[in-house]
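Only one protein chain is missing; all other protein chains are in place.
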Amino acid sequence: MFRRLSSSVARRCVAATAFAGALFLALPANAQLQTFSKQELIDYTTKNPFDRFADGRPKVPDDLLQRARELSAEDIWGTLHEKEGFRNQYADGFVIAHPDKVLVGRAFTVQFMPLRADVDDVAQAKAKEHGIKHLMNQTAIDMLQPGDVLVVDMFGKKVDGTIVGDNLFYYIMVATHKGGLVVDGSVRDLDGISEIDMPAYFRAVDPTPIGNVMLTGINVPIRIGGTTVMPGDLVVGDREGVYFIPPQFAKEVLDHADEIHIHDEWTKKKFAEGKYKSQEIYGSPSDPKLQQEYKDYLQKRLEELRKQRGEKGQGQ
Amino acid sequence: MFRRLSSSVARRCVAATAFAGALFLALPANAQLQTFSKQELIDYTTKNPFDRFADGRPKVPDDLLQRARELSAEDIWGTLHEKEGFRNQYADGFVIAHPDKVLVGRAFTVQFMPLRADVDDVAQAKAKEHGIKHLMNQTAIDMLQPGDVLVVDMFGKKVDGTIVGDNLFYYIMVATHKGGLVVDGSVRDLDGISEIDMPAYFRAVDPTPIGNVMLTGINVPIRIGGTTVMPGDLVVGDREGVYFIPPQFAKEVLDHADEIHIHDEWTKKKFAEGKYKSQEIYGSPSDPKLQQEYKDYLQKRLEELRKQRGEKGQGQ
Amino acid sequence: MFRRLSSSVARRCVAATAFAGALFLALPANAQLQTFSKQELIDYTTKNPFDRFADGRPKVPDDLLQRARELSAEDIWGTLHEKEGFRNQYADGFVIAHPDKVLVGRAFTVQFMPLRADVDDVAQAKAKEHGIKHLMNQTAIDMLQPGDVLVVDMFGKKVDGTIVGDNLFYYIMVATHKGGLVVDGSVRDLDGISEIDMPAYFRAVDPTPIGNVMLTGINVPIRIGGTTVMPGDLVVGDREGVYFIPPQFAKEVLDHADEIHIHDEWTKKKFAEGKYKSQEIYGSPSDPKLQQEYKDYLQKRLEELRKQRGEKGQGQ
Amino acid sequence: MFRRLSSSVARRCVAATAFAGALFLALPANAQLQTFSKQELIDYTTKNPFDRFADGRPKVPDDLLQRARELSAEDIWGTLHEKEGFRNQYADGFVIAHPDKVLVGRAFTVQFMPLRADVDDVAQAKAKEHGIKHLMNQTAIDMLQPGDVLVVDMFGKKVDGTIVGDNLFYYIMVATHKGGLVVDGSVRDLDGISEIDMPAYFRAVDPTPIGNVMLTGINVPIRIGGTTVMPGDLVVGDREGVYFIPPQFAKEVLDHADEIHIHDEWTKKKFAEGKYKSQEIYGSPSDPKLQQEYKDYLQKRLEELRKQRGEKGQGQ
Amino acid sequence: MFRRLSSSVARRCVAATAFAGALFLALPANAQLQTFSKQELIDYTTKNPFDRFADGRPKVPDDLLQRARELSAEDIWGTLHEKEGFRNQYADGFVIAHPDKVLVGRAFTVQFMPLRADVDDVAQAKAKEHGIKHLMNQTAIDMLQPGDVLVVDMFGKKVDGTIVGDNLFYYIMVATHKGGLVVDGSVRDLDGISEIDMPAYFRAVDPTPIGNVMLTGINVPIRIGGTTVMPGDLVVGDREGVYFIPPQFAKEVLDHADEIHIHDEWTKKKFAEGKYKSQEIYGSPSDPKLQQEYKDYLQKRLEELRKQRGEKGQGQ
Partner (left out) sequence: MFRRLSSSVARRCVAATAFAGALFLALPANAQLQTFSKQELIDYTTKNPFDRFADGRPKVPDDLLQRARELSAEDIWGTLHEKEGFRNQYADGFVIAHPDKVLVGRAFTVQFMPLRADVDDVAQAKAKEHGIKHLMNQTAIDMLQPGDVLVVDMFGKKVDGTIVGDNLFYYIMVATHKGGLVVDGSVRDLDGISEIDMPAYFRAVDPTPIGNVMLTGINVPIRIGGTTVMPGDLVVGDREGVYFIPPQFAKEVLDHADEIHIHDEWTKKKFAEGKYKSQEIYGSPSDPKLQQEYKDYLQKRLEELRKQRGEKGQGQ
């Protein structure tokens, strides 16, 4: 909830200053400690097969976001685990505000570091030169787009590491169209947040407002747990944890998941009949007849799915 | 649930003995290891602006308890953090039995220490001289008043550190009129407790009954986590943790919270319009017109609140 | 969910091979690393007063399982704590999938050890000699009977220690008639599992499939936390943890629990009247009249219970 | 090392004020939050068989302290574990500054609580009435006697919970004649402390000075880990942890330890011969001849010990 | 140190009974809960290229044990990590009694489980039939041979999980010729153990004697941390942790280590010259001349090593 800042508090907190309403699709280069220019962002996400935002961030299309709402961590593991060099895309150990809601969106990344006045003074001065009155959490929050998930590296900080309370959480919900929040740090106002319909993953809760930290990067590569998150990653969170899917794998993950879901349907249907031992059905049927039955079922259901999505014959 | 004590168990547990129905508003001095006379209690809570119980414990008025039901940890932080020497009033890390119910009441404090027979024998003998058959958890529980929250320093003990099971939990609910329980220790009978409508904060759950400890103080200063709790503190718990508010700050905390809540209302209303960046509205509006709009809103809502409470013009 | 195994994955996982539908009531001796013959199982559970399965496992009768659905950890503690040499029958610290559902059933135990290829190769070869194509988690799962609880010693492993995902979890539900799962390890597909109506206790959740382990025993004595579990133990889990009750104590535990429940009823009823201090009623009434009142109540309710169960005068 | 306090720091720390050199053998009653008068101290240590200090604290004699230098935790366990109601006298989990030095002395206990200005103001005012300029860690430290071990309940606090740095540690060494320190909290200046020849047990090390706490009791009952420590307890620490031995058991513990040590000597001597299996010698010899050999050895060595100590025939 | 057992203690502890000095090279089958016959032991260690003890346990030769004294964990990792299915052979997180002494020997494994009287009574009765008065820790200890390392699965137990105190530790030192101890549990008498010249790895230290557990296997496969240990494994411990090397890899590990050690010598020698960047020398020299220099050095030193060991041309 709203925090009336006394002067002594204001000094140690990321200040809440007025702001002249500019359009924030991209920060000018060098306005943060860790800079990442549009060209660098494009270079480092060169495999992105989709469009990009004006600032270079990959933009996984809306229809794939929609399909991603049916993913679970296991669906994604199946595809990503096979990719050499992509075994660090999953983070868990979060407190989850709405475990019954799936988290899906495009990663909008923010990095904080422990406050150090000599460094922050320089960064703030550089920001001012570019028309930003104060580099702070709201600087990043005001750049969020519909479909974004705010992903914040707050290095696990609990006290003073609260990226938002319920007011800004509400703002994010409005701005991202219920996209979501992942913070390797904390939030405040859990009572308020619990009533707002947007998925959120955080390490802890604390009544202190954000403070004693400095904002050091917006849409730069960040670390969340043991993962490296890139701006524009497809973020998917379930009851277990969060996957950060590089855009180039989004389609493959989703197509593979279709098959997994159909296999699950069929497997459980067979189990429900009560006639088979598990090994006769799962992982794959031992009996050639059952194998054929499954193949037919898969084919039929895949076609139904495609029709349902208005797709035409693009196979899998 | 009820525990049929065998003789061997009875020896190591705080015994459950019969009791001669006396009125327990205050224990005689020296009946516990850590004594705190009525005069000492008054001396050490000298700033209390309210009435007191017969034993000297501050009595935050019922109407303030009622208003406190709308507090969250953040509301309280805003006021207490400004007070030099009161930065240790918040404890968290609890298992919360009913996270959707706010905890509000007056602190009734109890202290336990690890059992040591030489010391306990003397304490029990002294208690007997004062008409108390056995110093035990029920000695304190039978002194509870409506509006009390039982706050127990069980030094984090899990096994044998269960202050109550569901029977005594039920008793406390009846005696305190759903006041509540905070224990830096454990409870038993979680299934039973989950069905009883009273907020409870504890560190762990265990099937053992209380044992291997000795009751050493009733309504003395105690430690819960990193806080010092005084008898008569206003206890407020939400989904995050528990605040122990010294009575002298209760009114200020509540009045400040009114403004916070109105500010929250207004902020979210503006955010819901979808026309503003967060920095244009929160922490305070940058546009003078919006500032005035907010001031008018605040004034109007404060007046409505006062009317609603039957107050007259006492401003803030 | 279903996992499409690439060849590289298949090598490190407990393989999912086809199976020739044999009847799995008992494994031949020596087919596992830790063998336990039918005779040994009978020898080591010699105090079992009930029937046995074909493989020697004690079979607590269905009506006692039914009655056990009203047990809580505290009810069991009261009886078992008195038994010299049975103080290690309770395990807690689990994540509980359905805390509002009681877990009741007969222990079907499985042991895993960290994979070591020289040992596993020998075990797999021995298994093959006995007609088992591959020793794996499904080998055990396909032996489950109605009323069983699958109890798995996975030595606390999280990554690669997932005994089942939602497909096999569903199979277990069907095979055991909603018996349940206790694993000192992890599960996958928590979203899927959350929707399946069977109690489950585990240490963690992970998206990886089971791997890097070897199945080393089925229906052998195992360790879960600080307990020793024997095949055929009566397993009871509530919101706190899990008790493994040796069959010889099942009847005594249940009869004692009847009294506890009646005592709870009476105690709360008296407390609800608001006329008594807790010590006048609980642990046992101090007033002889109340004592008599309770005795009468107990007698009446016990008789009602017996009638309700269709029992005739077998006392307690 | 010395800390130059700025004004802002001084406010939050236990102040370092000048002091008028009075004799500190006992604080006047009521000068602390938790008071314990001389009479109470005598009452609650009524089983003490030895002399007392002027303030009532039991004084285990110097020759027993001397003998206690040969004790280990196991020696003490053997005696205390048999005493009903004394199973909580051992604490471990400490960082030990000089693990190769045994800690022995009489407990001088001090209690701190989290700072709360309303309570501390009253306590400081009461202290001033009794001629104490400021209640602080040095108030207690200046009361230490030769042979004392300073035992401090700092409720596990690390940051700001540093009872002493190397200067005051040096003072304690001089004042107690190398008695020692046990703190359920932290110390600072570990480099300096490592060079000072006095055993010390603490939970952590931190560069902050003590602050944000209030001294609430001197020579009152305190908690260290899961133990209750009484003023005057015989404190013995080894490489494992610390035992707090009630004075009434000191002699029995030491006499029992003599036998244990002789048994150890004899056992190892026999093992060194390489002729016996361990079960033939340890716990007690199976062969009647060896039994007699041991009995004779024990008798002879006990007599030597007594002579060595100048004792005469007081047997054991 | 020696523990004088009172009757009440004796009941809960693994009893220390007299024993009729038989030759303990192997326990009869079925004398323990988890049996592993000589044939099974041979079957499950079929790849062992060396001799065996009379009970079937692989016997890595003395000269290899001698060479293994120069191994570090990294030397072993290099070889074992390449072997599919042997990635679980390393355990760490131990307290190490003598970190400056390397641990080397043949694994003698022992398994304990939480005490359960019904099971233990049967096991003890079976043991008695085979002439063993009491199954207990000393039953296993008395079977130790020179060159053995006692490896004990005590499931991480601290209190009551103390496999030995200093007397039995001394016995093990004598019996194994300073072989060593690894226990996934605790020890007692750390002061005494610290003075005895044998490496020891344990999880914790506690003054309690072993109790509340039952011995369930001798020279059976056991788990230590995340490893599976087989009787006869080559055990090597350094300052970091413990490796359990299957006998079939012992020679390869040692030969590979020779090369690593020579490479280390040469690398550091070159670095000491101060003329090269690290990448010019390490992992392998970039300059062909340096490559040749290293090859020559390696050849020369390998030959010296072989001569030194009295080997003849067996190459590597």
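As written, the chain order gives the labels A, B, C, D and E, with residue 1 at the start of each chain.
Operating definition for what follows: a residue touches a chain if its C-beta (ideal position, glycine included) is under 8 Å from a C-beta of that chain, and two chains touch if they have at least 3 such contacts.
Keep in mind that this is a model prediction, so the values were computed, not measured.
Undergrad: With touch as defined up top, name the shown chains that contact the chain not shown.
TA: A, D, E
Undergrad: May I ask which residue of D:78, D:105 or D:165 touches the chain that does not appear here?
TA: Spelled out, the listed residue whose C-beta touches the missing chain is D:165.
Undergrad: Would you mind spotting which of A:95, A:113 or A:290 touches the chain that isn't drawn?
TA: A:113
Undergrad: Consider the whole complex, including the chain that is not shown, and state which of E:98, E:134, E:261 or E:306 touches that chain.
TA: Spelled out, the listed residue whose C-beta touches the missing chain is E:261.
Undergrad: Looking at the full complex, which residue from E:48, E:72, E:109 or E:137 touches the chain that isn't shown here?
TA: Per the contact definition at the top, the residue touching the missing chain is E:72.
Undergrad: Name every residue on chain D in touch with the hidden partner chain.
TA: Its contact residues with the unshown chain are 1-6, 8-9, 16-21, 24, 138-139, 141-142, 165-168, 170-171, 174-175, 188-192, 194, 205-208.
Undergrad: Residue by residue, what part of chain A touches the chain that was omitted?
TA: 11, 30, 33-35, 40, 43-47, 83-89, 113-120, 122-123, 126, 155, 157, 212, 214, 216, 220-221, 223, 226-228, 230, 246, 248
Undergrad: Contacts of chain E with the missing chain: which residues?
TA: Listed in rising order, the touching residues are 72-78, 81-82, 90, 92, 238-241, 256, 259-261, 263-264, 267-268, 271-272, 274, 277-280, 282-284, 286.
Just so we're on the same page, only the chains that are shown with their structure count from here on.
Undergrad: Hey, which chain ends up farthest from chain E, C-alpha centres compared?
TA: B
Undergrad: Specify, for the interface formed by the sequence copies chain B and chain D, whether it is same or different in terms of residue numbers shared by both sides, with half as the dividing line.
TA: Over half shared, hence same.
Undergrad: Taking CA centroids for every chain, report which one is farthest away from chain C.
TA: It is D whose centre lies farthest from that of chain C.
Undergrad: Which whole number of Å gives the spacing of the CA centres of chain B and chain C?
TA: Roughly 38 Å, centre to centre.
Undergrad: Return the residues of chain D touching two or more other chains; collapse runs of consecutive numbers into ranges.
TA: Counting only residues that touch two or more other chains, chain D contributes none.
Undergrad: If every chain is a node and each touching pair gets an edge, what shape is that graph: line, ring, star, complete or other?
TA: Contact pattern: none of line, ring, star or complete.
Undergrad: Quick one: which chain pairs are touching?
TA: A-B, A-C, B-C, B-D, C-E, D-E
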